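With one protein chain removed, the remaining protein chains of the complex are shown where they sit.
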């Protein structure tokens, strides 16, 4: 039995104008890619990826998008919230050279992943894309990690214009090599990118809008990858069937949300459609 | 949860004209003094003390007395029966010099006890009383144990007249000392009794008609004892309250059926009354 | 510590909100007494009938992973001997006692009530769960607002003790039944009695496990049903409620209180956690109060009442 936990919001951090991180002091046994179902019992229980998880606390990073998230944004530190989980599959923890490609609120779970990959001894390269510098998520947090880190915006307000996919493409096609560089905090971990020391990646991870991953998929060649997918979730325990993906019938709340390349490639609906709360198919 | 077990009757042995032993092949985790609730699902589920229990089988020894036991007596080897348990408290397993006093179908559970006491290294003396030699239960079985064993009948058809209480009284008052003797099977374990080597007992066990134990109690002095008591049992799991004894309110199906001297001495109803299936008090 | 659990029920102070319900450990004065000594704030007798009843042949209890089924068959020593046990209990204990009574017609309920008037019991509880008697519409007594009204009304006229109506969950609309009892003058309600009934089958012998075949469900499996019916009833009536059904630990008891119960019955959990269950739950309630900052039991809040208590089910 998966016991529901109700506890106060310990910390609220404003990430961007419409994204906040909510931290709870609780020992959660979660792996990167997994999610919780969060509720205030006022109508709505919604899935959110875990964006960080240490010995005694964990966080979710939420974009204000509709009824539930708007109400969540009105909560203060000390207010009670209730969750169940962590649920779902998690990313494979490799110890080789790996590339993480994130967009939108797909970036925070990759931060949790990056930390665990580092712990396992992997050589981690992260590409973090956003529309503008202001929208960039977890930029400082990534810079504090001992990794090669590339941030890019569509607007180009960090220097060059681009998307995480356009960068990832170059990295994967060996046209670009990330190198360590001094970060904001004058530590040598944070990095920009140059054109030397071309290398191959052993594993690719991505999370973000499905369109982005669909796009990214074109450049994956024969590299092994895992994508974090989203579907409308209700039960989160694998019985209501709302989150199954065609034609496999696997449930993103149980067998997902992290899917291996082999499964993603079989999904006829990937990047095409998903199902809404009624089960009706909706195009992307 | 106490799982019900349904299995075939492996063996039926005729002990006396109205007593049979039913053996089941089943690994039962039972201690001497405990009982099972036995049923054939045809109306009636009744408590019976475990009269023997080894690695892979156990037995109950039943007296034909009313509706259920009469139906039970019509069963054959291979017929299915269902039971739950073992339930209740069990006898303390001493490793000193102990006396076991049995009457009626109280004798068989003392056989199971004697075996466990011997295993623990106790010096075991058993007094087995019945009306006539024919009514004597487990006579051969006791003789095969490495114990001092005294059998006695009211009719005197074994030599002397007496009851198990009259013998126990003499033993307890040191007027009588049991000595090893050649048994039926020419082994030196079985014993009769003589008047030498008076010794003290450290522990007294009894099972049988409540009147017998009430009688026996008079001669217990300051010896520690445990009695196996019976009350009408329905649930056997300590909730229906049918088997509680006054004024303590302890349940013979949970805190009993084996009660320590300290508890027996506090029972105002001991030897006086019990409650029937409706909870009405009935005198002994 | 236990001062914090004190509460009042119909003007009488109890040391804990926990109640030993009808049918559990209550055939004898000593069974009531050991429960009270283990922390029950109030105790209930077995449901007494005019004449003694031996109950069913059995098996009368079947266990399954989520609770118990019982087909006891209302065994009891009859109203005369049963009241004698209660009187003997009252000589040894100042714990308030509810005498539960059962009949399948109004006349017998009245006869029993008059017997009870002469006893030392504190409250009279009517076990209104008879499944075999039907009203003029073919609805079983337990589910018939007319029958429930008739019985409670008649008993109230004669009873010198406050009257508690114990309701069955196996009804179409609990509000109908609860308000009928309230209108008829019931001083309090007790719910829920066992759910179902249900059955289990021995698949080796191809036989129902219970004898007779069916038995009422109690224990953890019925808690959600109990909470819902108690909450619904609490939203619709103005008399106190003794809530029960599956309460096994302190958190369950708190749920009952939040759903609207003043007192909380603990029955089947006596099996799961021993007769010490009352003291264990008392402690767990205190622990929750400490964690949540409630110093007294009565500070524990209740759910907001339902606006429309009858129309409870969406699709």
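In order of appearance the chains are A, B and C, and numbering begins at 1 in each one.
As a convention for this text, contacts are C-beta pairs under 8 Å (C-beta built on N, C-alpha and C of every residue); 3 or more make two chains touch, one makes a residue touch a chain.
Nothing here was measured: the structure is a model prediction, and the numbers come from that model.
The chain we do not see here touches A, C in the full complex.
Of the listed residues C:20, C:42, C:86 or C:130, the one in contact with the hidden chain in the full complex is C:130.
Interface note for the absent chain: among C:15, C:56 or C:156, the touching residue is C:56. Set against the missing chain, the residues A:45, A:123, A:139 or A:230 yield one that touches it, A:45.
In the full complex, subunit C touches the hidden chain at residues 53, 56, 64-67, 69, 71, 73-74, 102, 130-132, 137, 139-140, 143, 170-172, 195-201, 203-204, 206-208, 212-215, 217, 220-228, 231, 251, 254-255, 258-259, 288, 292, 301-303, 306, 311-315. Within subunit A, the residues in touch with the undisplayed chain are 1-2, 4, 6-7, 37, 39-46, 80, 82, 84, 234-242, 244-251, 254, 275-281.
Methods note: only the chains that are shown with their structure count from here on.
The touch graph of these protein chains has some other shape, matching none of line, ring, star or complete. Distance from the subunit A centre to the subunit B centre is 69 Å, each centre being the mean of its Cα atoms. Separating the centre of subunit A from that of subunit C, both taken as means of CA atoms, is a distance of 52 Å.
Touching of two or more other chains is recorded for no residue of subunit A.
Contact with two or more other chains is made by no residue of subunit C.
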